[in-house]
Structure formats: structure tokens, C-alpha cells
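Missing here is one protein chain; the remaining ones are kept as they sit in the complex.
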Amino acid sequence: MNRLGGLEAVLFVSEGPVPTGELAEVLELSTETVEELLTELGAQLVEREAGVVLRQVAGGWRLFSHPDAYAYLERFSSSATSRRMSSAALETLAVVAYRQPVSRTQISEIRGVDSDSAVRTLERLGLIEERGRLGLPGNPAVYGTTGLFLERLGLNGLDELPPLADHVPPAAFVASLEESLRPGPE
Amino acid sequence: MNRLGGLEAVLFVSEGPVPTGELAEVLELSTETVEELLTELGAQLVEREAGVVLRQVAGGWRLFSHPDAYAYLERFSSSATSRRMSSAALETLAVVAYRQPVSRTQISEIRGVDSDSAVRTLERLGLIEERGRLGLPGNPAVYGTTGLFLERLGLNGLDELPPLADHVPPAAFVASLEESLRPGPE
Partner (left out) sequence: MTFQVRTTVFEGPLDLLLQLITRHQVEITAVGITGVVAEYLAFLEEMEHLDLDVTSEFLLIAATLIQLKTRSLLPAGDELDLDDELALIEERDRLLSRLLVCVTFKDVAALLRMRMQDGARYVPRTTGFDQVMRTPPAVVEIPATASDLARIVSAVLSRRDAELELDHLDLDLPSVEEAIADLRLRVGVESRFDDLISHCRTGVEVAAYFLALLELARWGLIEVTQRDWLSEIEVRRRDSGEIDLTSEWAT
């Protein structure tokens, strides 16, 4: 794999803008070399009239779909693949519905898997939305379901969601840990 | 925007493999033309040693980072890279892949060991999913593999799974197994 390909791969999978310094670290190159490669990659994309463009945004570099492809993407966004909900997304939706307002970290913790991409998909589909921020370090956003969600399920309000079946109580060891660490009399 | 760029943009934003028919619809082209464009895009990526490859998986087309760039991605993001699976989970996955739809009891029967926890793990990883319920007491769920399973294995469909017959132990092994369990006098 040549260095340009490595750079392209990193930018391809990244979920947000990547700062030059981070690219340099990941690719084990100097920032000067990374800057040269970025320029080269950008120029190549323009030259071959690719469907993707490289932009410097918010302190980093990121690949975007080409603005001229907008019409195609609009059609694609209402097509089957784009609309198909993965089981991960459905599970995340169920968790948000019953635990709202809930943060991404909490969702991931409940599901036992990283749920960031599922949260993004549901947000894009307009089924969940941000509902404020927690007063914790990093001010994480919390999410809730939208009117569209209720509409699609044919519900008048969240109170019409069916009650949860009883689930197994947390393992005994957590309870005993909690007990032994909870200071002061109960 | 030329048609090749349009195709590239759609594949770039897609969150799953896109079937040829859907690409044709979105790009307003015939399936034959789309197939030609897909071949061209794939060839171009190979030719310029790009960091991205085009693969036909799980009944559709999707862009992936080049496998040779994996080392960079490992350094870049832990969420993009996957963990090693236990052999219990893998054996269970193999049983589900070849015997689907299959219930937990059937899986445990074949493996000779309780497989509930492995089934849960695979479900959580999105590699298998519930496929309905059996009309037996307790209505046990049956499981099948997901599109993600095909994608991870680089298969286009279940028919591309290597034939199980190739993995049946050789006659000599069978004979010696039989020998070991022969009830006759020694």
C-alpha cells in the first residue's frame, strides 16, 4: 500500500474531519509530507472528476460526496438500501423509545456494542432527535423519539408504548457490590 | 457530474451494499450500463492503487478500505477494527450458517454443548438474527445469518458458502472413529 492509498483509506473510514497532525501520526509521516499528500489527493479527485471531494473543515480533513451528485443522492436517500433499517438501528430505536432521554454512551452500554452509527442513522431518518445536553464532562447529547416516530407506529403519545415485560434483575454480584459501596445507612 | 462520479458518490454515502437494480434506478441508467460502470470503477481503483476497493457482497456493491491499509486503520480507530471471536462463537456461527433456520436447542444438540451464550454474542454482533418461531411448546426462536455475515465473509450470497461436504472428515478418520467405538470383543 502506497502512502497516498493509506491516506485515502483513513479519510474514507473516518467519521469526522481528521487533523493533519493525527494523519501524520497514523501514517507515520511528517506533517509536511502529509500536507503534500493531501494536496495530491485533492488534485487527483478533481482531475478525474470523482464523485468525492476533499475539504478542509473544522480543524481537519474530510472526504465529502461531490455537491454535483446531490440529485443522485436525494433519489438514493429515499431508495430501499438507504431506508432499510438494520437490526442494530431497530434495537437502538427501541432503547431510545423506552429510556429517553438517553445519551449515546448509555445506549452503547445498554446494548453492549458501540451504537454511534445507529444513532446517526436514526437521527437522519428523523425518528430520534437531540433533547438537550448532560452536565457531564464533554456535555454529551441526550436523545428522544420524534413525532414522526409516533406517527409511524400509529401511537398518540409515548404513554401508549406497551409496558415492558419483566426482565431478569441485575446479577447478584452488582447488587452486593452496590450495597457494600453505598456509604451511610440505607 | 458524469455517471461514474454519480455512481461513486452514491456508493460513498451508502451504509450497506447497494444492489445493481437500485443503482440503476437512482442513476436513471439501465442495469447493463450500471454493470459496465461498476466494472470501470473497480478497475480504476485497482489501477491507481487506491486506498479503497469495490466489492460485490451480500447481494450488492459496497466500497471498502483496501485490506493493505488495515494496519493504518488499526492505529487510527479501535471501533473500525474488530475483535477476535471465540471458537465457541465461530462453531455456533458455522452451524447457523449451514443449518438455518435453526433453533438454539438444535444448535446445542449438534455441538453437544449449551450454545445459548454464543447465540447471544452472535446476535449482538449482528451476524445472526431471529428468523421466526417454531410451532413447538415454548415457541422457540429460529436463527439465520444476516447480510453483515455475508459482508464480513466477502460472500455475495449463502450459495457461495463452501460446500459442507468438503469438510466431512476423510474416510480413514471415520473408520478409526468407528473402530474406537466398536462394541465387539477385542
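Order as written gives the chain letters A and B; numbering starts at 1 within each chain.
Heads up, the rule we're going with is that contacts are C-beta pairs under 8 Å (C-beta built on N, C-alpha and C of every residue); 3 or more make two chains touch, one makes a residue touch a chain.
Keep in mind the model is a prediction, meaning the values are calculated, not measured.
Of B:L4, B:V26, B:L73 or B:I128, which one is in contact with the hidden chain?
B:L73
With the full complex in mind, choose from B:M1, B:A24, B:M85 or B:L158 the residue touching the hidden chain.
Per the contact definition at the top, the residue touching the missing chain is B:M85.
Could you pull out which residues of chain A are in touch with the chain that's been left out?
The list for chain A reads 9, 12-15, 64-65, 70, 73-74, 77-78, 82-83, 85, 90-91, 93-95, 97-99, 109-112, 117, 120-121, 123-127, 136-137, 148-149, 152-155, 160-165, 167-175, 177-179, 181-185.
Which residue numbers on chain B touch the omitted chain?
Residues in contact with the chain left out: 12-13, 15, 53, 55, 62-67, 70, 73, 80-82, 85, 87-88, 90-91, 93-95, 97-98, 110-114, 117, 120, 124, 151-154, 162, 164, 167-169, 173-174, 176-186.
The rule we apply is simple: only the chains that are shown with their structure count from here on.
Hey, how far is the Cα centre of chain A from the one of chain B, in Å?
About 23 Å separates the centre of chain A from that of chain B.
Can you tell me which positions in chain B touch chain A when the two form their complex?
Touching chain A from chain B are residues 1-2, 4-19, 22, 25-27, 44, 48-52, 60, 63, 65-66, 68-69, 72-73, 75-77, 79-80, 124-126, 129, 146, 148.
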